[in-house]
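Removed: one protein chain of the complex. Kept in place: all other protein chains.
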Amino acid sequence: MKKRLFSLGLCAAMAASLFAGCGNNSSSEVSPENVDTSGELTWRIGGIGPTTGGAAQYGQGVMNAIQIAVDEVNAAGGINGYQISFNFQDDEADPQKSVNAYNTLKDWGMQILEGTVTSGACAAVSAETYNDRIFQLTPSASSTSVTEGHDNTFQICFSDPNQGTVSADYIAENALGTKIGIIYDSSDPYSSGVYQNFATEATNVGLEIVATEAFTADNKTDFSTQLQKCKDAGADLLFLPFYYTEGSIVLTQANQMGYAPTMFGVDGFDGLLGVENFDVSLAEGVYLLTPFAADAEDEATQSFVSKYEEQFGGTPNQFAADAYDGVYIIKEALEAADLTPEASNEEICEALISAIQNVNYNGLTGENMTWNAAGEVSKEPKAVIIQNGGYVSVQ
Amino acid sequence: MGFLTYLINGLSLGSVYAIIALGYTMVYGIAKMLNFAHGDVIMVGAYLVFMCMSNTGSPAIVSIVISIVCCTALGMIIEKIAYKPLRRATNLAVLITAIGVSYFLQNMALLIFGSNPVSFTSVIKWQGIALAGGQLKITGNAIITIITCLIIMFALMWFVKNTKPGQAMRAVSEDKDAAVLMGINVNATISLTFAIGSGLAAIAGALLCSSYPSLTPYTGSMPGIKAFTAAVFGGIGSIPGALIGGLLLGIIEILAKAYISSQLADAIVFAVLIIVLLVKPTGILGKQIKEKV
Partner (left out) sequence: MKNLNKSTQKLITTILTIFVLYIVMQVMEQTGNLSSLMSGLLVPVCAYSLVAVGLNLCVGYLGELSLGHAGFMCVGAFTSAFFSKTFQGTIPDVPRFILALVIGTLAAALFGFLIAIPVLRLSGDYLAIVTLAFGEIIKNVINVLYIGMDGNGIHFSMKDMMSLGLEPGGTMLINGPQGITGTPRQSTFTIAVLLLILSLIITHNFVNSRTGRAVKAIRDNQIAAETVGLPITKYKLVAFTISAAIAGVGGVLYAHNINSLTATTNNFGYNMSIMILVYVVLGGIGNFSGSVVAAVVLTLLPELLRGLSNYRMLIYSIVLIALMLFNWAPGILKFREEHGLTGAAIIGKFKKNKEVQ
């Protein structure tokens, strides 16, 4: 019996040493995305998003874009004279795995979090950062549950209510359509969030919703039925608050059945023209509400897009642009607060919470971006229309 | 008219399920294993067709043939490395390994092809036919898929019934040990089954992505599960059962979306499946195996 207990203790000690080992090692582990600045004092900025799994393209876009921005900032002398180290962790868009990723970053010594990419996962992580007092800036999690009750969480993208409301107002003001059909992803927080706010506002501004159809994550290959029902209901405008992966199928199928209403997507549709081999003529006349257009003429956008294409291939989407801006927003806020990496996480967090509310930032995804205490961004959404295979601003 | 349109949409969706289900049922019937990696072989097949067509500009039919050859080889390699060592172990062990293979293929594709979706160019150029003065449209994709499905089904049935390797397959499926005694090379027969199943996956991939053109490393997994459901629906192991199961599943899914609720379509499809299996516990065309004491 004694021997058995002894061997058990031995096993436990071995296991414990393994666990402790990971605790210590993780700070020295350097993933390829990192800027290797080991030894000296740096800003440790963490990122979380799906780089594997069904939402991988969004997470990878964000990861690559932050990397570009971090490289630029470091080349230009860093923030307040200190370089940035950047570490991005995969969460497969799952809340639990996202918390795991967050804990990994915490062990690495993260001071500021730029993430997470998806809404559901972000809501789980923002509760953690709130408790730990780590400043969090999410590039793309638009749900209100992300910022609600968490004074340390700020969004770069429009919130769901904002997008839904602005879309409905825009459609009503410009009389783009009278009979509205909606197709949305009822299993996705982002899509259903935008839909609900759109529908509420639509009734206020006198738009008639004639058909509301849903699909789910397990059922997103075929949209012919939803389109057919909208067509039968006589919808002359389709509101499509979901991502471009499904968007390209919807456009193809609508074309096949000869149904050509005005299509109106929100920011998830951005990236549509970047889908490899996509027949852009199908997207002709599609409206979308996006803060970013990859073929915009200004210098900042062009430099970002060409760097992205050169380093990672493919066209960056709005997620990537938001994430790129995020690094500069953090930079601006840190400079305004005049902080150094010696400050504790809590000091950085409190200082940034007040600093970001005074920031007025011009970036790829908007002019004069400001933030309120609730964590929401105020920037002008740009409605663009796709013409001749490119985005054309219509405001 | 509305109903007919939905029915036709259901048939086109169902035909895609059916062609995937054929691969599942084929492997299950002979090797008695649920090959969860089948959906991902389909994805690989679709990517291969896409690469051939867009990079080398080869015509659709050549691309599909190349894809079939590569997928057949892939299927045989997977079988050799991951499934064959477990031939005498419990069925569940092979099932789990198949899941591992499925993860492997997905993540390999993610590294090679990247996470961004690509838009698949339809391998079928024909626009389809319009009936009733253009109100009822049947797309070329749907017609070709259904015809391909029927051809493959009859070819498989003929193959299994009338050829030597086919007879060996049936023997292995009845009783592996007895088959060995009759001088049948069981390993070669099972390898052949996987080869055929994976070759079919390449065709299924090309047709799936022609109808629903967004291709990502995860494209195969959901249709894979649906097709597996369809195969069970029709009676797993039965070749005509896969066709019937697939078509029915597609039609039920579309009609549920059209007439009941598009939010609850998944739940309704699965509820119908449960009811069918409770009435006919081995699927629509499945064989009732009498158990002996």
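All chains are identified by letter, namely A and B, in their written order; residue positions are counted from 1 within each chain.
In this section, a residue touches a chain if its C-beta (ideal position, glycine included) is under 8 Å from a C-beta of that chain, and two chains touch if they have at least 3 such contacts.
What you see is a predicted model; the values in this text were computed from it and never measured.
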Touch criterion as defined above, residue of B:89, B:131, B:150 or B:188 at the omitted chain: B:89
Touch with the omitted chain, as defined above, among A:124, A:157 or A:180: A:124
Among B:4, B:99, B:150 or B:188, the residue in touch with the chain that has been omitted: B:99
Touching residues on chain A - with respect to the absent chain: 1, 3-9, 11-13, 15-16, 19-20, 22-24, 26, 29-33, 51-53, 89-90, 92-96, 99-104, 106-107, 119-121, 123-124, 126-128, 143, 145, 148-149, 185-189, 192-193, 195-196, 199-200, 216-218
Those residues of chain B which, in the complete complex, touch the missing chain: 28, 34, 36, 82, 85-90, 92-93, 95-97, 99-101, 103-104, 106-108, 110-111, 225, 228-229, 232, 236, 263-264, 266-267, 270-271, 273-274, 277-278, 281-283, 286, 291, 293
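Just so it is clear, only the chains that are shown with their structure count from here on.
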Centroid spacing, where centroids are CA-atom means, of chain A and chain B in whole angstrom: 35
Residue ranges of chain B touching chain A (in the complex, touch as defined): 2, 5-6, 9, 12-13, 50, 54, 107, 110, 114-121, 134, 137, 139, 208, 211-214, 216-218, 222-223, 225, 253-254, 257-258, 262-263, 265-266
Touching residues on chain A, where the partner in the complex is chain B: 51-54, 56-57, 59-60, 186, 213-216, 218-222, 224-226, 228-229, 232, 244-246, 248-249, 252, 256-258, 274-279, 313-314
